[in-house]
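Quick notes on the structure that follows.
The complex appears here minus one protein chain, its other protein chains still in place.
Entry: chain A
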């Protein structure tokens, strides 16, 4: 597999998820397992720059794709999350950051959302950020800080 810019040889069964391959086989435990069913976003990673849920991905399906995990991310969002208290326990945070990196790229590309529909992609309002980040739950309820952190970086 290609993970964070390096080739990682892996000998695994086809039923192993991308999430388990990263955590259990490659020791990249920054990516978290919350629900293991696509419902929380803790496992979010980037595949060729697009955010996906690694718990619903079979690792074998992503052979040759460029996977980026939190260990491979160096982004202003990380400092902004600290400054704005964008977390409490931190369990959802790597997923939030990977998701936000993907989200900012989508927004730049003109991807619409259920909030904008046909409006041209302008500045990201809090309502936009909440909608575009709705795939990442935070059990600690650090949403206000998360939204502020993302808004600061998006400016």
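By our rule, contacts are C-beta pairs under 8 Å (C-beta built on N, C-alpha and C of every residue); 3 or more make two chains touch, one makes a residue touch a chain; residues count from 1.
Everything below uses one rule, namely that contacts and distances are computed from a predicted model.
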Undisplayed chain, where the name is taken from the UniProt record, one of "NADH-quinone oxidoreductase subunit F", "Amidohydrolase", "Peptide ABC transporter permease" or "Molybdopterin dehydrogenase": "Molybdopterin dehydrogenase"
Identified contact with the non-displayed chain, of A:28, A:57, A:124 or A:138: A:57
Touch with the omitted chain, as defined above, among A:4, A:31, A:44 or A:93: A:44
Sites on chain A contacted by the missing partner chain, in the whole complex: 13-15, 17, 36-38, 41, 44, 50-53, 56-58, 60-61, 99, 102-103, 106, 109-114, 117-118, 130-136
